[in-house]
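What follows is a set of notes on a single structure, which appears directly below.
Note that one protein chain is taken out, while the other chains of the complex remain in position.
Chain naming follows the written order as A, B, C, D, E and F, and within any one chain the residues start at number 1.
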Amino acid sequence: MSDNRQIFTLKQVVSSIRKTIEERYQQAYWVKAEMHKLNLYPSGHAFPELVQKENDKIEAQINGSIWNHNFQRINKKFIEVVKEPLKEGTTLLLQVKVTFHETFGLSLQILDIDPNYSLGELQREREETLKRLQKEGIINLNQRLDFPLLPQRIAIISADTSKGLSDFMKVLIGNGWNYTFFTMLFHGYLQGDVAVPSIIKQLSLIEKVKDHFDVVVIVRGGGGEVGLSCYNNYDLCKAIATFPLPVLTGIGHSTNMTVAELVAFRNAITPTELADFLLQTFHEFSVPVQEAKKAIVSYSNRLLEVNKQAFTSETKHFKNSAQLYLNISKNKLVSTSQEFKNEAKTLLNSRRELIKSAQKETVSQSKRLLKLESEKIETVIHDLPHKIIHPIDLQKRNLFELENMVRLLNPLSVLKRGYSITTVDGKTINGAMSVKAGSIIHTKTFDLEIESEINKIEEYGK
Amino acid sequence: MANEIKYTEAFEELQQIVSDMEDGEITVDELSIKVKRAAELIKICKNKLTATEEDVNLILKELEN
Amino acid sequence: MANEIKYTEAFEELQQIVSDMEDGEITVDELSIKVKRAAELIKICKNKLTATEEDVNLILKELEN
Amino acid sequence: MANEIKYTEAFEELQQIVSDMEDGEITVDELSIKVKRAAELIKICKNKLTATEEDVNLILKELEN
Amino acid sequence: MANEIKYTEAFEELQQIVSDMEDGEITVDELSIKVKRAAELIKICKNKLTATEEDVNLILKELEN
Amino acid sequence: MANEIKYTEAFEELQQIVSDMEDGEITVDELSIKVKRAAELIKICKNKLTATEEDVNLILKELEN
Partner (left out) sequence: MANEIKYTEAFEELQQIVSDMEDGEITVDELSIKVKRAAELIKICKNKLTATEEDVNLILKELEN
């Protein structure tokens, strides 16, 4: 060991380190790190453990420090924006300055935390939960349950001191219609990280006795709007979505709806509103029942009235029809009788007419016949003289003709005109042979007979 | 006796005589005789006709009434 | 005896006579007789007609009543 | 006996007579007899008609009451 | 016995008689009988109608009460 | 037994009878029987209507309380 060794005091070394680091890291940096532990001290200072994990293995670790005045400021701003307190185990975006303290050693002094980064992280968790529930196909399961006609038996998950519970109960019990509910409180924490296991546990209890209940309500109120990010937790949301009874939520906030509220059968903004909804379902049952009574009264009366009227008019109709039928039958009989009488008379009259005309015809035909014959006779009488005169005249004419002929042929009348007849031996001369000269001839005239002798005979044309 | 002969026979005989005379086959002597007979027959016929006509007229006149 | 002949026969005989006369089938000798017969037949027919008419009229008059 | 004949037969016979007369199928000789028969038939028919009419009227009068 | 016949049958028979009369299918000889039958049928129908009317009126009067 | 028939059936049968009467599908012979039956049906319907009305009113009155 030589004495020329330079011996530094610890303080000198540490101071030197501090000086070096201070020189080297003068600026502040934005660092993304998981706040493993917050380690808030009563003094108001906090010394969070910051880590970086890779597959659950710590790859880097360093302590942080937030001084009292910084912490107050940072925390207030964070809650304002994120609506959640700073939470261990979450990754934060930190503005840090590397500091080295002689006694406390190396640490990152946290000057600020970006709340918007955390808000984004929360949003991411919400999206993831939604996406997962959707992917698993359970996101609508609770909403697809049949809602009971009357949600009368209610399992309530709430904190027994909560104002939300009392608001809820006040509305239910104080209803003015005597609607009766059966409620049973299943005590649980309803905000912050503890809420997730607490609510899941109560749900599992209720499931054991689910036959005694119609619905589950989760009510919360009066606790402000901070610490509701637990309602985006996948496990809790899954428990609600897959619960066998309809789950109704009334956790009282006005900002972005949580996944739990989205998957619940129904969400009301406040417990009072939820209670009103339940009363409304009772109304929806009660009113139709009331109206059914009225309807039945009026329809019964109407049915009876309609049937009475139909019956009365049918009865009247029947009476009229019977009378009408009888009248028609009577009229038909009367008219047929009348027709019969007329026909009988017509028949007799027509026969009488036939006889009359036959009689007339007999008379006229007889007369015609007689007249005809008589005319024939008259014709004969008229014609007879002419017919008779005819042969007589004919004979007269014939006779006259013959008489004329006789007159013409009488030879005496020829001789009277100077002619004579010469004969020889008592015969008329006929040719040269019958006479010769010397013969004696006799000549007859009208009044003389002369005897002479022939001297000469000469023939004509020789 | 002359009345015994019928009109028809008398008329036929008359016709015969006329026809004979027309044929010229009768001698003058016969002729005279024939002419005499014809005149006789003509008278007979005429008488018969007149009688018949009177008869008929009588009957017809009766018919008129 | 004349009444024994029927109207129809009488009328037919009458018509025959008329028709014979028209045809010149009656000689002058028969003429008188035929005309006499015709007159007779006409009388018969007329009488028959008159009698029948009276008969018929009587019957018809009875019918009227 | 006349009553034995039916109206229809009587009427048909009557019509036959009338029709025969119209067709000139009845001679003067038959006329009297035919007309007499027709009159008889007319009487029969008329009587039948009258009797029937009385019958009918009686029945109809009874019906009125 | 007459009551054994139904109204409908009686009325139809009556109508048949009337229609036969109209068509001239009834002779004078049958007329009396047919008229007598028709009168009988009319009486039957009238009686039936009257009886039915009394029946019906009785029932209807009872209904009023 | 009459009570065994339902109102609806009784009413329909009544309507059928009335309609048959109107259409002339009922003979005079059947009329009495049909009218009697109709009267019976009318009585049945009346009784049924009255009984139902009383029943219904009673039940509804009870419901009010």
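Here is the rule we use: contacts are C-beta pairs under 8 Å (C-beta built on N, C-alpha and C of every residue); 3 or more make two chains touch, one makes a residue touch a chain.
What you are looking at is a predicted structure, and each value in this text was computed from that prediction instead of being measured.
Asks: Which of A:162, A:229, A:307 or A:395 sits in contact with the chain that's absent?
Replies: That would be A:307, which touches the missing chain.
Asks: Give the residue, chosen from A:25, A:179 or A:277, that touches the chain omitted from the document.
Replies: A:179
Asks: If I consider the whole complex, including the chain that's not displayed, which of A:242, A:286, A:346 or A:439 touches that chain?
Replies: Checking each option in A:242, A:286, A:346 or A:439, the one touching the absent chain turns out to be A:286.
Asks: Specify the residue from the set A:208, A:382 or A:417 that touches the hidden chain.
Replies: Checking the options A:208, A:382 or A:417, the one contacting the hidden chain is A:208.
Asks: Spell out the interface residues on chain A facing the chain that's missing from view.
Replies: Residue positions of chain A that touch the missing chain: 149-150, 152-153, 177-182, 184, 205, 208-209, 211-212, 282, 285-286, 288-289, 291-293, 295-296, 299-300, 303-304, 307.
Asks: May I ask you to list the residues on chain F that touch the chain which is not drawn?
Replies: 6-8, 48-49, 51-52, 55-56, 59-60, 62-63
Criterion: only the chains that are shown with their structure count from here on.
Asks: Provide the labels of all chains in contact with chain A and in contact with chain E.
Replies: The common neighbours are D, F.
Asks: Determine, using the mean of C-alpha atoms as each chain's centre, which chain is farthest from chain B.
Replies: Checked the centroid distances; the maximum from chain B is A.
Asks: On C-alpha atoms alone, could you tell me the rotation angle mapping chain E onto chain F? Nearest 5 degrees is fine.
Replies: Here the rotation carrying chain E onto chain F measures out at 20 degrees.
Asks: In whole angstrom, how far does the Cα centroid of chain B sit from the Cα centroid of chain E?
Replies: 99
Asks: Could you please state the distance in Å, as a whole number, between where the Cα atoms of chain C are centred and where those of chain E are centred?
Replies: For chain C versus chain E, the centre distance works out to 66 Å.
Asks: Residues of chain C that touch two or more other chains: which are they?
Replies: If we look for residues of chain C contacting two or more partner chains, we find 7, 28, 31, 35, 42, 49, 52, 56, 60, 63.
Asks: Among the residues of chain A, which are close enough to touch at least two other chains?
Replies: 315, 322, 326, 329, 337, 344, 348, 351, 359, 362, 366, 370, 373, 381, 384, 388, 392, 395
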